[in-house]
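Can you read through this structure? Questions will come right after.
Apart from one protein chain that is not included, each protein chain of the complex appears where it belongs.
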Amino acid sequence: MNNEIIYSVIAIGIGVLMVIMAVIAILNNKLSVAIVAAGVVSLFASVLFLLMAAPDVAMTEAAIGSGLSTLIFFYVLNKIKRQNA
Amino acid sequence: MLRNFLIALVLASFGFIFYNLYNSYEPHTELTGIAAHYAENGASEVGAANLVTAVVISYRSFDTLGEITILFLTAAIISFFLKLSKEDEEKVIIHRGTSELLKTASQLLVPIMFLFGIYVFLNGHLTPGGGFQGGAIIASAIVLAIMANPNMTINHSVIIWVESLSGVSVVLIGVLGILLGGGFLDTTLDGYGLGEFGTIFSAGTIPVIYSLVGLKVGAELSNILNMYQKSQKEA
Partner (left out) sequence: MEILELGKIGLLIGFLLVIVGFWGVLQQKNIIKIIVSFTILNTGINLVMVALGYVKGRTAPIIDSSIDGVVDNNVLNAIVDPVPQALVLTAIVIGLGVTSLLLAYAMKLFKAKKSLEINDFNDLKW
């Protein structure tokens, strides 16, 4: 019984952080901050998947959403900045 | 001004719909319907200890086939879009030089990451993991190698042959399922039954299919990332 309450409190904390980072990702003016904030949202989502008893989905989201997706965004950002300067 | 008002209207209506959905939601207390069938008979019919793998490869294998097709289409379109002209291909990227930390760490980490990726997709039916996760880990290892040495070229024909052969082999195993088993992409073939539950050679053709899917996804994702890396050379 104690375990359930601890997991629920952790999930609420992670959820509040996730929504705050998502709003930061949209409102900020710099592009690199927005991309990193989206990566952090994906990372917290992976932890939330693990709390909801889905280890396969957590592994996939961490590797693909938080790793490869952020990487591709930064490649595009580098190309655009180099062409702009 | 009108645009902002319309956006607020759309968001408010979505909020209203979600609020009603959230309030009327009663969480389940028992598995019902088809999930109950998978939970009761999954181990005896398919033989995999990881039930999500059993659902992805055996019970809903057509969806996995569709996903493999979509990934292949994505890799083909990106290769077409980001193709460099002949003179850009020959250029050498001149840069400040990557840091010592990255070069040394990548020499140590890349073989370990490869090994870990292969472990994840070989044991997809026993522990959490599988083809898609293992493929993503292998692609991350290749990206680390590319970032430590930006002028390294990956042998294009190796990637193309690995990807094509894996895709064709998955479909051929499926057709073998029609001839020797119960249907397309069945896991128990006539001469190749389910092994002992819980060992690495159990669950019929699932390790074979998932390994091929893992190799294919890894090759495709590293092809996409290689295209993005090479597009930095363009003027």
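For clarity, chains are labelled A and B in written order, and residue numbers in each chain start from 1.
Note that a contact is a pair of C-beta atoms (placed from the backbone, for glycine too) under 8 Å apart; a residue touches a chain by one contact, two chains touch by 3 or more.
The shown structure was predicted, so the numbers you read here are calculated from the model rather than taken from an experiment.
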Response to the item:
Across the whole complex, the chain not displayed is touched by subunit B residues 4, 7, 10-11, 14-15, 18, 21-22, 25, 27-31, 34-36, 38-40, 42-44, 49-52, 54-56, 60, 63-64, 67, 70-71, 74, 77-78, 81-82, 127-128, 130, 132, 197, 217, 224, 231
Worksheet, complete the sentence: On subunit A, the omitted chain is touched by residues 4-5, 7-9, 11-12, 15, 18-19, 22-23, 25-26, 31, 34-35, 38, 41-42, 45, 48-49, 51-57, 60-61, 64-65, 68-69, 72-73, 76-77, 79-80, 83-84
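We take it that only the chains that are shown with their structure count from here on.
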Worksheet item: Per the centroid of Cα atoms for each chain, what is the distance between subunit A and subunit B, given in Å?
Response: 20
Discussion item. With touch defined as at the start, can you tell me which subunit A residues reach subunit B in the complex?
Written reply: 55-56, 59-60, 63-64, 67-68, 71-72, 75-76, 78-79, 82
Fill in: Residue ranges of subunit B in contact with subunit A within the complex
50, 52-53, 120, 128-130, 132-133, 136-137, 139-140, 143, 221, 224-225, 228-229, 231-232, 234
